[in-house]
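Here the complex is missing one protein chain, while the rest keep their positions.
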Amino acid sequence: MTTEAHVHHPNYVKIWAVLVLLLIVSVVGSMSHIRNVVLIAAFGVALVKAYLVAKNFMHINIEKRWVPYLLIMCLLFIAILFAGVAPDVMKHSGENWSKFPAKQGAVTSGGPATKNE
Amino acid sequence: MSTEVQHAEPGIFHKYFFSTDHKMIAMQYLFTGMAMALLGGFFAYAFRMQLGFPNQHVPGYGIVTPGKYNALVTMHGSVMIFWVAMPVLIAAFGNFLIPLMVGCDDMAFPRINRLSYQIFLLSALVLLSSFLVKGGPFGGAWTAYPPLSAVGAYNLTPIGATLWLLAVALEFVAFLLGGINFTVTTMNSRAPGMKMYDIPLVVWMIVLASIIFMCSAGPLIAGAVMLLFDQTMSTGFFDPTRGGDPLLWQHLFWFFGHPEVYVVLLPAMGIVAEVVAVFARKKIFGYKTVLYTTWAVGFLSFVVWAHHQFVAGIDPRMANIFSITTLLISVPITEMIFLYIATLYGGSIHLDTPMLWALGFIAEFMIGGVTGIFLGSSGTDIYLHDTYFVIAHFHYTFVPIAIIAVYAGITFWYPKMFGRMLNETLGKIHFWGTVIPFNVIFIPLFITGTAGDQRRVYSYAQFAEQSRPALQHLRTTSTIALLVMLAFQFVFLFNFFWSLRNGPSAGPNPWRSATLEWTVPSPPPHGNFAELPTVYRGPYEYGLPGLADDFLPQSVPDQAVGD
Amino acid sequence: MSASAKPIANTRSGTGIPTVRLITWWVIASEIVIFGGLLATYVMHRLGHPEWTEAASHTNTWAGAFNTFVLLTSSLCAVLAHQAADAHDGPKAAKMLRLTVLGGLIFLTVKGFEWTKDIHEGFVLSSGGFWSFYYTLAGLHGLHVLAGMIIMLIVAADAAKNQELQRVECIGLYWHFVDIVWIFLFPLLYIAR
Partner (left out) sequence: MLERYSTAASTYAHWIDYQFLLIAVLVGFWLIVAEAVMFWLIFKFRAKDGRPTQYITGEESHLKRWITIPHLLVILCDIVIIVPAIMVWYNIKQVLPPPDETVRVIGQQWAWSFQQAGADGILDTADDIRTVGELHVKVNTTYHFELMSRDVVHSFAVPAFRLKQDALPGRIITGWFRPNRVGTYDIQCTQMCGIGHALMAGRIIVETQQDHAAWLLQNSSPALAGQQVTPGTAAAGLTMAEMRP
C-alpha cells in the first residue's frame, strides 16, 4: 500500500564493507597526531558514514521528500540552540563579563572586563 | 486489552481506567486537569492572601512562612502550566477533537495514547508526593535555576527538588507520546477528501503545538538529566567551580520555555477560531493566512528564548539579537488577532456563553500581547524584569489561554461531550464573574510592577520603597478580586455537574456547526461514526448565498446541495 | 502492540507513508533534539575546556572502534531483516533481527567491561566535566540500544509468524538512528584529543 520504493534493495554487504573501511580510516587517522588529520579522520568520516547509513539503510533518499526536511529542521533548531548558548557557555569572557576562577586575571579594579573580540 | 479497540462496550473498570478510547482518555485528561486547577487555584489563594494581608493566618492554610511561600509560588507555576494548561488544552481537547474532526474512529495508536495518560497521571502523583517528603515541595521557582535547584544545601528541599524534576520529566514523556500520536493521526488518518486546507484550525493548531513541543523539549530533557545528576550524583554540569555553567540550564530551560508559551497559545487560538466562526456564522477571515501566521509563529518561537535572560548575565550583545527577534514574532501574532477580529465583520453574532468566552479571550489576550512589547524591548526590560509587571503581563496571556479559552472550549463542546446543554444563565454569570475580577486582579499588579515590586517575595517589609501603604492597598485589592474570581468558579462547577443529569438534551448539532464532530450523536458512540464520513469542503462554510440553511457541513456531498 | 484489533485510523495512510513508519520518523525526530541538545552542550564545553583533552585520552579507542564495528554490523543485519520482510520471508527477517539483538548485546557487554575498567581507575560520573558527559552520553545511548533490543525481540516474535512484517522496517529505522548517534559519539568521546 505504501509507495513501495523498496522494490530495489542495494547490495547492503558492499555498503557495510565501505562503512567498516571508513571506520578503519578514522581509527588510523586518529593515530597521527596532526590535529587537522585527526579532526577530518574523526568527523569528516563520521559525516560520510552517517550519510551512507541514512541513505542506504534508512532509505531516506527514496522516502517522502518532507521526511529528510523534517529531520534537517530538527538539526537546524539544535544549531540555533548552539549559536545562542555558545557565546555564554563556551567562552570564558565577553563584553563586560568574565568567568573566574578560570580567569582570575580579568579581575582588575576599574574598567570593564577584558573583551575577547 | 485489545477487545475494547474493537467497537464493543468494555467493562466498567476497563471503560474508565484502562480504556483506549480517545474520548475516555480525553475525559481522564480533562478531569485530572480540572482537579489540578483547583489545587493551583488554592496555592494562588494562599500566597495572594499572604501578600494582601501580610503575616496573618490564612483560613484553610495557616501562616505562610517564607519557605512555604516559595513552595506555593513554585508549585502554582508548575501545576498551572504543566498539569493544567497542557493536559486540558492539548491533551483533553486534542484527544477528544482530533479523531472526531478528521473523521476517523480513534487515534492511530490507542495504546500509546493510553500509556501517555498513565505516565501523565504518574507525573502528577510524583509531584503531589513531594508535599509529603522531608523538607516539603521544591521552592526554587518553576524555572529551577541552578545552583539553587542543584544543591540541597542551597534550596533546603533536596528531595522535593528531585521529585519536581522527575515529575516534569515524566510529564514531558507523556506529552511527547501524545503529541506524536496527534501528529500521526492527523497526517495519516483523515477522512477521504479532507485535504490540507480542509482541516479545522483547532486541529491544525493542536498538531502544530505538539510539533513545537516535540522540537523544543528535547534539549530540556537532556538538561533535566544533567540537573538530576547534579542533584543526586554530585556531578558539576551547572557548577562553575567544576567547569560547568549555571547559564547553561537557563538557556536549555528557556529554549523550551518560550516555545512552550506558544504550545499552549496555539490550541487556545484554535478553539477560539472554531467558536467565533460558529457564533458569528462566518467563514474564518483568511483561513490560509491564519495558518501561515501560525507556522511563522511556530518557527520564530525558537529564536526568541533569551529575552527571558536579558539581565541574567548573558553577553549583552546577544540581547540585541533576541530583542529584535522578539519584536519580529509580534508581527504574525498581530496579523492573526486582526484576522480573528475581521472574521466578525459581516457576520450575525450570537452572544451565547461560548462566544462570550471566545470574544473575551481576544479582548484580554490583546492586553497581554501589547504589554509583552515592554518586556521584549531590552531597554525597558532592565527595569521591568522579574517585577510584578512581568507577572501581570504573562497572566494576561496565560489566563486567557488556560482559563478563558478553555471555558470557551468546554462550554462549546460540552453538549458533544456529555449530550446535554449547560445552563445559559449560570454560564453568563460565571463569565462576567470571572472576567471582571480577572482584570481587577492584574491591572493593580501592572502598577505595583512599574513601582518596582519584585517577584517571589513573601513580604515587602524589608523594602522601604515597596512597603508604601499605597502599594499595599493595590496588593490587597488584587487579593480580594482573586477571592471573588475563585468564588465564581464554583458556579461553573455546579453548572458543569448539575447539567450532566439535568441539562436539556442537546441533540447531535445544537450550535448548527459545520465540522465533522457535529454529524455524530452526542455523546459520540464507541467508534464515533456509524459509517466513516467523506469530506467535500472546508470547515467554515457559513452564510453561503442561495441555500436553505446558513451552513454547509463538511460531509454533505455537493450533489446533495444541488449546485 | 499486538497484531489484533487496529482502529481504522491506524490503517489509513493520508501521507502515503504507512502509519507505523510515520510514527517511527516522528520518534526519530524527537530523539534528534534530545541527543542533539546533549551533544551540542558537550561540544561547546569541550571547545571551551581544552584541558578536558587529558581526561579524554584515558578512553580506550580500540573498545570504541570495536563497538562501532559491532553496531555497523548489527545495522547490516537490521537492514537485511527489512529486505527479507519485503520478500515476505518472516522467519528470515526474525533471524536477522535476533542477530541484530545479539549485536546490541555484544555492544553493551563491551561497554560494561569498559566502564568497570574506567571506574576501577577511579573515573566515575562525578570526576570532572568530561567524565560526566562521557557517562551521560554513552549511558543515554546505551539505554536506547537496550530499548531497541527489547522492542526488536517483540517484533521478531511476530515476524517469525509472518505477522506485522511492516514493523521490521520501522524498528530497523530506529536501530539505524541509534547507530548514527554512535557514529558521532565515537569520534567525540574516543578520538578527539
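Order as written gives the chain letters A, B and C; numbering starts at 1 within each chain.
By definition in this document, a residue touches a chain if its C-beta (ideal position, glycine included) is under 8 Å from a C-beta of that chain, and two chains touch if they have at least 3 such contacts.
Quick caveat, the model's predicted, so the values are computed rather than measured.
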| item | value |
| --- | --- |
| Which displayed chains the hidden chain touches across the whole complex | A, B |
| Touch with the omitted chain, as defined above, among B:Gln118, B:Ser459, B:Thr476 or B:Thr534 | B:Ser459 |
| Which residue of B:Val133, B:Ala296 or B:Met366 touches the chain not shown here | B:Met366 |
| Residue of B:Lys283, B:His395, B:Arg420 or B:Arg537 in touch with the missing chain, whole complex considered | B:Lys283 |
| Hidden partner chain, touching residue among B:Val58, B:Ile112, B:Val133 or B:Leu156 | B:Leu156 |
| Absent-chain contact - pick from B:Ser19, B:Thr353, B:Thr387 or B:Ser478 | B:Thr387 |
| Contact set of subunit A toward the excluded chain (per top definition) | 95-102, 104, 106-107, 109-113 |
| Missing-partner contacts on subunit B, residue numbers | 66-67, 69-70, 139-141, 143, 145-148, 151-156, 239-241, 245-247, 280-287, 289, 310-313, 316-317, 319-320, 323-324, 327, 330-331, 334-335, 337-339, 341-351, 359, 362-363, 366-367, 370-371, 373-374, 377-380, 382-383, 385-387, 447, 450-452, 454-460, 462-466, 542-545, 550 |
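As a convention for this text, only the chains that are shown with their structure count from here on.
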| item | value |
| --- | --- |
| A-B against A-C, pair bridged by the larger set of C-beta contacts | A-C |
| Centroid spacing, where centroids are CA-atom means, of subunit A and subunit B in whole angstrom | 35 |
| Chain centre separation (subunit A, subunit C; CA means) in Å | 17 |
| Of all residues in subunit A, the ones touching two or more other chains | 74, 77-78, 81, 85, 89, 91 |
| Residues of subunit B whose C-beta touches two or more other chains | 215-216, 219, 248, 252 |
| Subunit C-touching residues of subunit B, taken from the complex the two chains share | 2-3, 5-6, 99, 104-112, 176, 180-181, 183-185, 187-190, 214-223, 225-226, 229, 233-237, 242-244, 248, 252, 532 |
| Subunit B-touching residues of subunit A, taken from the complex the two chains share | 73-74, 77-78, 80-81, 84-85, 87-89, 91, 94-97, 99, 101 |
| Interface residues, subunit C side, partner subunit B - complex | 1-2, 4-10, 12-15, 17, 19, 22-23, 26-27, 29-38, 40-41, 45, 49, 52, 125-126, 128-129, 132, 136, 140 |
